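Sharing a structure with you now.
Missing here is one protein chain; the remaining ones are kept as they sit in the complex.
Entry: subunit A
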Amino acid sequence: MSLTGLSKISSPSPRAPRPTLRGRLLQLAERATSPLLPADYLDLFDPLRPGADLRGRIVEVHPETADAATVVIRPGADWAGHVPGQYVRIGVDVDGVRQWRAYSLTHGPRADGNISITVKAVPDGLVSTHLVRGSRPGTLVHLEQAQGEFVLPTGGGKFLFVTAGSGVTPVIGMLRNLFPVADSGVVRLPRATAYDIVVVHVAPSEPHSIFIDNLRALDAAGLIRLVARYDDEHGVLDVDDLETLVPDLDERATLACGPGGLLDALQAHHDSRGLALLTEQFRASTLVVGEGGTVAFTGSGTTVDADGATPILDAAEAAGVLMPSGCRMGICFGCVLPLREGAVRDLRTGEVTTATPGETEGRGVPVQTCISAAAGACVIDH
């Protein structure tokens, strides 16, 4: 280190680092493909190669229940791996339109290098319905690296998992990693002996429980204790009943995944008892689509009240926001800005476009502000 420091001081004019051969070749390739990039051509032949945007190819879709399926994906070469419990954001084209959603990875790292997500088709769920019923092996999907803090602490201990509906998926990922299933049955790995796990799984009714067979098998093998609660049979779970269902609740750390209402109730319950709780919730609160609303601009910090008949462009300009524009009639696309969050209505067709944080690519869904009116509260990246 001191040597480099010395040479730096003594050299009268530090030269720019010499370009490497690789760097030069890259530059040459860029010159040869301008205005595109070499990657635009390489993608034609190998979209999963190292250095490409992260993508994956669906290799298998197998049904879990009547309305849920596991989708196995071969990720691109740059996939960095994941920790069980983490989720992945995946972009799929539904009716030709790119949609992004987050799904838990439902397994530990697999020997074949593939990843899998388990999806439950929810009513009106554009992407989940498409994945369960419409996705085909061979389809290319877009990925981001795995993310999420909702992972099983290493080193063992006593845990309670509370899962509701498809909230079971990240937990299944953790459990499968601990207790792999082989042809001969569930394998008991040495590292798994340090864990004592109870799973309280809640679902509307029995047949809708994804992975319930997995959980039952683990329970039967004595690896976990399963408490299955079905709303139609046992009534909706009251968090105060947890003490009865899990007598040693106080000794356990809880990991919960499910809808916001359940998580809030659990949080209050655990806080009052001073118990540790780690939660994960996927779905952002549902978007309210209405007539007009506030439009917030992230750059200027301005918030504008716009009615349902005024183009956002006009409303913003009236409030002094500098807006890009052109024809002001929906044909030139000179006014396009990313809608980060919220809903807008096309004043020509009445079509509503929505953006939910985490479900779009980049800064948001691009919308034409000159023909879009607010359909509820909106956040525009500008």
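Note that a residue touches a chain if its C-beta (ideal position, glycine included) is under 8 Å from a C-beta of that chain, and two chains touch if they have at least 3 such contacts; residues count from 1.
Here is the rule we go by: contacts and distances are computed from a predicted model.
Q: Write down which listed name, "Stearoyl-CoA 9-desaturase", "Electron transfer flavoprotein subunit beta", "Membrane protein" or "Transketolase", is the UniProt protein name of the chain that is not shown.
A: In UniProt, the chain that is not shown appears as "Stearoyl-CoA 9-desaturase".
Q: Any idea which of A:Glu144, A:Asp196 or A:Glu361 touches the chain not displayed?
A: That would be A:Glu361, which touches the missing chain.
Q: Looking beyond the chains shown, say which of A:Leu21, A:Leu44 or A:Ala80 touches the absent one.
A: Only one of A:Leu21, A:Leu44 or A:Ala80 touches the chain omitted from view, namely A:Leu44.
Q: Tell me which residue among A:Arg191, A:Arg216 or A:Arg348 touches the hidden chain in the full complex.
A: In the full complex, the listed residue that touches the missing chain is A:Arg348.
Q: If you put the missing chain back, which residues of subunit A would it touch?
A: Touch set of subunit A with respect to the missing chain: 28, 31-36, 40-41, 44, 93, 95-99, 326-327, 329-334, 336, 348-349, 351, 360-362, 365-366, 368.
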